[in-house]
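Quick notes on the structure that follows.
Complex shown without one protein chain; remaining protein chains in place.
As written, the chain order gives the labels A and B, with residue 1 at the start of each chain.
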Amino acid sequence: MQNTTELNNKPKRFIYDFNPEETEITMQTKDLEIYYGKNLAMHNADLKFKKNTITALIGPSGSGKSTFLRSLNRMNDGIATVKGEILYQGVNINQPKIDVYEVRRRIGMVFQRPNPFAKSIYDNVTFALQRRGVHDKKTLDRVVETTLKQAAVWDQVKDSLNKSALSLSGGQAQRVCIARALAVQPDVLLLDEPASALDPVSTQQLETTLRELKKDYTIIIVTHNMQQAARLSDYTVFFNMGEAIEYNKTRKVFTRPKVQMTDDYVSGNFG
Amino acid sequence: MNRTQKQSRFAIACLKAVAGFVVLILAFLIGYIFITGLPNVSWHFLTSPAKAFNAGGGIWIQLFNSFYLLVLAMIISLPIALGAAIYLNEYATDNWFTAAIKTSIEILSSLPSVVVGLFGFLLFVVQFNYGFSILSGALTLTIFNLPLLTRNIEDSLANVSDDQRQGGLGLGLSKYETIIHIVVPASLPGIISGIILCSGRVFGEAAALIYTAGQSAPALNFMDWNPFNIDSPLSPLRPAETLAVHIWKINSEGIMPDLTQVSSGSAAVLVLAILIFNLSARFVGRKVFERMTSVK
Partner (left out) sequence: MIMENQKLAKQLMKKSKTARYERFGRLLSLSALLLIMAIVLGIIVFVASKGLGTFFKDGISFKDFFTGTLWNPGTKTPSGQQAVGALPMIVGSFLVTILAALLSTPFAIGTAVYMTEISPKRGAKILQPVTELLVGIPSVVYGFIGLSVVVPFVRNTFGGSGFGILSGTFVLFVMILPTIVSMTVDSLKGVPKFYRQASLALGATKWQTIWKVVLRAATPGILTAVVFGMARAFGEALAVQMVIGNAALMPQNLTSPASTLTSVLTAGMGNTVMGSLQNDALWSLALVLLVMSLFFNLVVHMIGRKGAFKK
């Protein structure tokens, strides 16, 4: 609290304290404006996401985290109007010519509530592949094993792959959902509060899993849990009222924020 | 106790009496049908053909016709109802077109079944020249069945959590794939209950059939399952009086000496079949659900 005055002299928004090489950027947003009907839900959010890192999106409820995340793989199609550029490896995917299904395959998504399909665990994981014409049993078996191992549930479910996925516990189900997303070989993984429905133990396991996955994927995760963001992520974006307020290395955001608002939020004095 | 309290007590007692009376009516109906009817139901009754002038006839052919028509009508109406329900629940946006479609489905569902039957008569029997036949009957029953089946399926689809749809879309699947392969399977318990419930209604329907499937049940050759032969049970172009139509027909103009026995027996069989449909609708739906979520 003693350095309030100093913080107040800083700019109201602060984006980046790092300048990755072009080749290191997996995703980038430019001049993004997202509208629900006539309501502007997100603007001022020119962000870059670095390859093989975990970026946490934090901010109060209603600040637009989910809105932002969902536009990264065009899940807002038909729900919100998204203006501006969303670059995926340099290609603007926010244009009508782009095949949204291929985009979503490459930029996978895991949701807040575990949502296994009413199918067996095996089919949950392989379903999207089968729809894309992969029917070779050996390939599918291999994918199931690899992805479930990546998602760190293999040991728990390997003997019951034909069991309905609806019978799994929340934590197991969420990790099967991660495996399901990995099965189509994306390179970006978007997660919207993936641990909010899980108990502490499952949450911890999930974090370990994500830390492992970072080696192969670019991960962007929305979380309400400050500790989680601090523990898990390399970079953190703080959103408020539909704007990206501060974007920096996680350590800096949590220890030496450059904007007063961020400081208030991460120290719990917000509102 | 003051006046208003007394009044309240009295009124509530009256309500109890009314509710009791309604239960009595049903008890009487069911009791009457089964007590007068079931003694006339025997294996012979269920498995022998009807007789127009002599005693001792059964309802075998009518029973067979009822089930055959039901199955055909369901086979035809299911894909249509499913498609319509999918569009209404998953694609339709709030505009005049959707409103028009919803209104026309409401109109169809409240149309008297005689009117549906007469339309079927005009279109299938006369215009398409299918005559009084299984085919005309099944197509007419389809029209009769569509609105309710569509609404049932629509409700079951609406009960599936949006998370499931998001999950499918998030994997890069199309909306339609998501619906067909994820949402529909997830709503299967509800859809199956809906189908069985609609089956009960179709099974008991007569007014839509008397001028489409006809009012006669010619003898069938149960050794011949080639649908192209006219006396094959599967032949779609033969006239086919159903059990429900049979009850109406013999009560209106039947002259067999055991008329009362035959009609009460038929009514008992019909109600029993519908009871089974209604009870199994809940049961089967629940079983399918358990099966889907079970720890096998």
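Please note the rule applied: a residue touches a chain if its C-beta (ideal position, glycine included) is under 8 Å from a C-beta of that chain, and two chains touch if they have at least 3 such contacts.
Predicted model, so just to flag it, every value in this text is computed and none were measured.
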| item | value |
| --- | --- |
| Touch criterion as defined above, residue of B:I75, B:V126, B:A158 or B:I230 at the omitted chain | B:V126 |
| From B:N40, B:N65, B:S136 or B:T150, residue that would touch the chain that is not displayed | B:T150 |
| Residues of chain B in contact with the chain not shown | 4-5, 7-9, 11-12, 14-16, 18-19, 21-23, 25-26, 29-30, 32-33, 36, 79-84, 86-88, 90-91, 100-101, 103-108, 110-116, 118-119, 121-123, 126, 143, 146-147, 150, 172-177, 179-180, 200-201, 203-207, 210-211, 215, 244-245, 247-248, 251-252, 260, 263-264, 267, 270-271, 274-275, 277-278 |
| Positions on chain A where the hidden chain makes contact | 22-23, 88-91, 93, 97-103, 131-133 |
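In the analysis below, only the chains that are shown with their structure count from here on.
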| item | value |
| --- | --- |
| Chain A-chain B separation of Cα centroids, rounded to whole Å | 49 |
| Chain A - residues contacting chain B, complex | 73, 75, 101-106, 108-111, 113, 115-119, 127-128, 131, 162-164, 166-167, 177, 180-181, 184 |
| In the complex, chain B residues that touch chain A | 161, 163-164, 166-174, 177, 181-182, 185-186, 188, 292-296 |
